[in-house]
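Missing here: one protein chain of the complex. Every other protein chain is in place.
Read from first to last, the chains carry the letters A and B; within each, the first residue is number 1.
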Amino acid sequence: MTIPAPLDEVLGELPLVAARLTAPRRVRVDARPENLPALLELLKGRLGFFHLSAISCVDWLEEGQFELVYHVWSDKLKLLLSAHVRIPREPGEYVSIYDLHEPAGFFERDIHEMFGVVFDGALSLDRFILTSWDGPPPMRKDFDARKYAEETFSTVNYHPDWLKDIEAAGGGLEE
Amino acid sequence: MTDKPLKANERPPAGAEEAAGPAARDAAGPGQACPAPSPQERGVWRKIMDRFADHCRARSLFVLHYCTGCGAIELPPTITSRFDMERVGITPMVTPRQADILLITGYLSIKTLKRVILSYEQMPAPKYVLGFGSCTINGGMYWNSYATVKRLDQYIPTDLFIAGCMPRPEAVQQVLLQLIEDIDSGRANAWRDYYRNYDFYLGNQQALFGPKWNTPTDVIGEAEHYGLAGEGTYGPHTKLLAESGGTPMELARAERPARAITGRRKP
Partner (left out) sequence: MTLLADIVLMPLIAFVTGLALVLMARRVRARIERRVGPPVFQPVYDIVKLFTKKTQISHGVMHDLSIVLLLGGYITAEIFLPVPGFDGLAHQGDLLTLIYIMMVPMLGLALGVGSCANPNGSIGISRALTAMLAYDVPLAVAVIGATMTYGTTDLVKIVEIQQAGGVATWGAATMPLLAIGGYLAVHGMFGKEPFEIYIAPAEIATGPMVEMSGKYMGALFVMQCFQLYTIGVLYVTLFLGGGENWPAFLLKVFAVVFVSIAVTNVYGRYRTDKVVRWMWKWPTGIALVGLMLVLARQGA
């Protein structure tokens, strides 16, 4: 299967966009950050990509970038298109697509809470998931969740007899 | 993963060292279990009535149908036809005021723990808490998560735990029968521990929710009413409680953003 012709045409209108078919009905598009809102608007207007399924974010710590993925679904073409953009980790800002797709309101709020990405023009960037959180954005790769959990919560030091027997015989838990 | 229920028996002895920071670590070694009221203190008539009341209480239990986490998926099979819970007199009820058993099914995020504590304090005594699933025992699958509590019995007193992820209905049945036996013999008294050691529980709650945490229920007043107020009831944390202002509803409103996503913005 190849990318359907109407979609190929639309994608060809924008510069420097790489597209390929990853599975039947799944198209992956790598776009430049400045082109993405225009791409989404073109897709919505011309090819019926009315449904924003999700916006996800990936933290590439070594490369110093956030990757934002916009998943849109077209009922006309029966195709899910995932548009990937990379933005620099510092300052972690991007434009909001709320006026294009209303569900973006929640997704952008969620990504702001979990990764710290600021969306310019978003409907609201207030916390709603971790309401009493006062630390750094927890989904970032430089946040040590295990250390935080060990410091905040206490756990049972569980050393039962059967484990002692195993350790006496030379075995034990792997760390 | 063993399916045997574990009894909660770690409580710090009175005057345990409280860390200055946010952690409230358990003192090393087991503390004292919740003692039943001494039988010698009661008269004959009181003993007969208590025996009759315990007999009836054990055979008619209302479970609060509040499904906290993913462990709740094993609750419908236990209630419905195959593993019928009504045979032993257990039925689900919808409000805390009518329920005896609070089942904490699965992990508890900090947000949920607040509401669970509010529900727990609304339930009329005697009440029983069952920790359902490994997440309530020692963190379970979310042992390294920043947003879930690791041990349930540090925040509310728990009678029994059910290990498993999720425990099968057979394990749930076994623990419910164990609870019935405990109630029948007068051993299920963890609810009194909330009043006896309120400072400990309140300290852990304040460590998570902040020093201004308080609930509409006057726990100290209730403790004094039942005659269970002791040295563990008052402490530095209850002093903070007395100074805090605002009910949890006001605190929750302060947390929630003032503006909700309503209406359509014009393009």
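Please note the rule applied: contacts are C-beta pairs under 8 Å (C-beta built on N, C-alpha and C of every residue); 3 or more make two chains touch, one makes a residue touch a chain.
Since the model is a prediction, treat every value here as computed from it, not as a measurement.
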item: For the chain not depicted, the shown chains it touches; value: B
item: Positions on chain B where the hidden chain makes contact; value: 52-53, 56-57, 59-61, 80-82, 84, 86-87, 89, 93-95, 97-98, 100, 124-126, 222, 226
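Going forward, only the chains that are shown with their structure count from here on.
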item: Chain A and chain B, separation of their C-alpha mean positions in angstrom; value: 36
item: Residue ranges of chain A in contact with chain B within the complex; value: 98-99, 102, 105-106, 123-124, 126-128, 130-133, 135, 138, 143, 145-146, 148-158
item: Footprint of chain A on chain B - complex, ascending; value: 10, 21-26, 28, 110-111, 137-139, 143-147, 149-151, 154, 207-210, 252, 255-257, 259-261, 264-265, 267
